[in-house]
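Removed from the display is one protein chain of the complex; every other protein chain stays in position.
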Amino acid sequence: MSYRNETLQSQITGSKDIPIPKRYVRQTQTRIVLHNLSKNKGAMVGLFIIMVIVFIAIFADVLLDYETDVVGINISQRLLRPSWKHPCGTDDLGRDIFYRILYGARFSVSVGVVATTIGLGIGVIFGAIAGYYCGLAEDIIMRVNDIVSAVPSILMGIVIVSALGATTFNLMLAIGITSIPQFVRITRASVLSVRNQEYIEALYASGMSEPRIIAFHVLPNCLSPIIVQATLRIASAIIAASSLSFLGLGVPVPAPEWGSMLSMGRQYVRSASYLTIFPGLAILITVLSFNLLGDGLRDALDPKLKK
Amino acid sequence: MSNMILEVKDLKKHFKTSRGMLHAVDGVSFSIEKGKTIGIVGESGCGKTTLGRTILRLVEPTSGEIMLEGKNITKLSRGEMKKIRKDLQIIFQDPFSSLDPRNTISQTLTEVIKVNRIRSGKQEIKNRVLELMETVGLSERLMNTYPHELDGGRRQRIGIARALAMEPKLIVCDEPVSALDVSIQAQILNLLQGLQENLKLSYVFITHDLAVVNHFANEIAVMYLGQIVEKAPTEELFNNPLHPYTQALLSAIPIPEVLEKRPQILLKGEITSPINPKDECRFANRCLHDYRECRQHNPILREVSPNHFVACFKV
Partner (left out) sequence: MEERKSLHDPVLEVEDLGVQFILENETINAVNDISFKLRKGHTLGFVGETGAGKTTTALALLRLVPHPGKVESKKIEVCGHEVTAMTSSQLEKYRGNDVAMIFQDPMTSLNPVFTVGQQIADSIMLHQNVTSAEAKARAEQMLELVGISANRAGEYPHQFSGGMKQRVVIAIALACNPEVLIADEPTTALDVTIQAQVLNLMKKLRDDRRMSMIMITHSLGIVADICDEVAVMYAGRIVETGTLVEVFNHTKHPYTEGLFNSLPNILNRSAKLKPIPGLMPDPSNLPVGCSFAPRCKYAGPDCTCAQPKAHWFSDTHMVACAAYQREGFAIDRPEKK
């Protein structure tokens, strides 16, 4: 049986070869999304700021010397007001606040990203199983999910850190666990809608196994809400980390985590408010940027807004 | 008979719903010879789509038998069914939702070939993909395009290429042209016909449009509420429709010609519910006849003339 049958060819396609307009080439979905995103000024601002913060976080170790700049106590220089030499002033132990904020970016970014990754990694898997297989598996997963999400995140954080000790990793773990329920829910909802699409049925009819279908066809099509959720989650993770550090349960002193800096500055709110304002601003700007980017991504990925 | 590619015997598919048992497919039997086409015609709610999927066991039948080339495939395990799937393929109605929007044409076809080990080796697979594209009339230049960049007709060709990639013997075509424009419909129908002639394919052609099956179905089965009400060779069905529903269906088809008033059989009312049907003729509610016996038993499909089957008390 030959498929290369000239007569058949001209019969079935018709003689004229239709020219393909230029637009047909390479209109990948990623490109469309990036294009839409670039039109959103807020998202672009957010993205720029995030890149700056990430850059600082990565290179802070190189640019600053931890011992002298960040934790080196210098009582003679304590509580200096902001000046050219110390753009954000110095704290009650004489440490330069500006340097501490820069270094603190490492903690915020790393905790935010790692915690979210933990939540995403576990949450997406369970959400996908619940959404695809339904039935008993779904019921069990969703009920456990409901239990986990019913616990307030701060409380969960307190419990875990108290039980396991106040290290950076435990902080990431605690916040990560509280991030899981949202990912489970969102993934399940996405998977439920995708799996009812005809192409999933078509793939099954083409002899593909279900795990393969889930991994290569269902999940990739569910990415959009997961990406948006992840971005927004990083923002809440940073706030959660700051809150726990503020309570003394986060990254151990003397690490310049923004939340613990806020906590230490509490007693000086009236006399030296710059001790709290600047770390607070740092948290604000970082979280706002992630939120702007997340919102922008959500709009850019919204299929209704696509041309 | 060794000439039969597919035999369906008393196939049933019932769904449990909160309001009762939904009899989507209720005792359907037919058979097709190799290289021939059977048209399954009916309106929405008649169960033809469910029938198509049940034959492929994408939906598990409640009871009945499906025989592919004499082999009973109704109770095969998942693993065994996977091997059979190569011979039994499906083309879907909506050319957009039946393709993964994240895969290019080449990726879609390559994956099917790779997963089923129809060819191996990168170059071999690529050649096969190009061959398939050419067979269905897709230009080589479209290899790396995504479904959303193409029109409905081309997308449907991808669907056909995907079905052909498995080198099947039988293809269930579930309303393959209903979502396409008129002039594209003709292109795709010609393509399907050409493929049947060249590759000796058999089709189960599901549609609501009698005019479409007219052209290349050898036999037509008319479905109503899960049952076949009439089955006959195409020409016989058009020239001599016996079941009142078939007659109404034929008279309702708009004809693109300026004609004098044609006798129109207008049915009264709407389709009744397939949930918990009573033991009566399911068409009785809308039928112009509606004798007493029609309300007492469900008529059985019986042969009234060579190869012409009807389920009706009036005949």
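Worth a mention:
By letter and in written order, the chains are A and B; residue numbering begins at 1 in each of them.
Here is the rule we use: contacts are C-beta pairs under 8 Å (C-beta built on N, C-alpha and C of every residue); 3 or more make two chains touch, one makes a residue touch a chain.
Quick caveat: nothing in here was measured; it's all calculated off a predicted structure.
Only one of the listed residues, B:181, B:197 or B:293, touches the absent chain: B:181. Only one of B:22, B:199, B:212 or B:228 touches the absent chain when the whole complex is considered: B:212.
In the complete assembly, the contact with the undisplayed chain comes from B:43, out of B:43, B:131 or B:236.
Against the chain not displayed here, chain B makes contact via residues 43-44, 151, 153, 181-187, 189-190, 208-212, 214-215, 234-235, 238, 248-259, 264, 266-267, 270-271.
FYI, only the chains that are shown with their structure count from here on.
Between chain A and chain B, the centres computed from C-alpha atoms are 47 Å apart. Residues of chain B that touch chain A in their complex: 53, 56, 58, 82, 85-86, 89-90, 92, 94, 97-102, 111-112, 115-116, 131-132, 134-137, 139, 141-142, 144-146, 148-150, 159, 162, 165-166, 187, 190-191, 194, 198-200.
The residues of chain A lying in touch with chain B in their complex are 1, 3-5, 8-9, 11-14, 17-18, 20, 23-29, 197-199, 201-209, 212, 216-217, 220-221.
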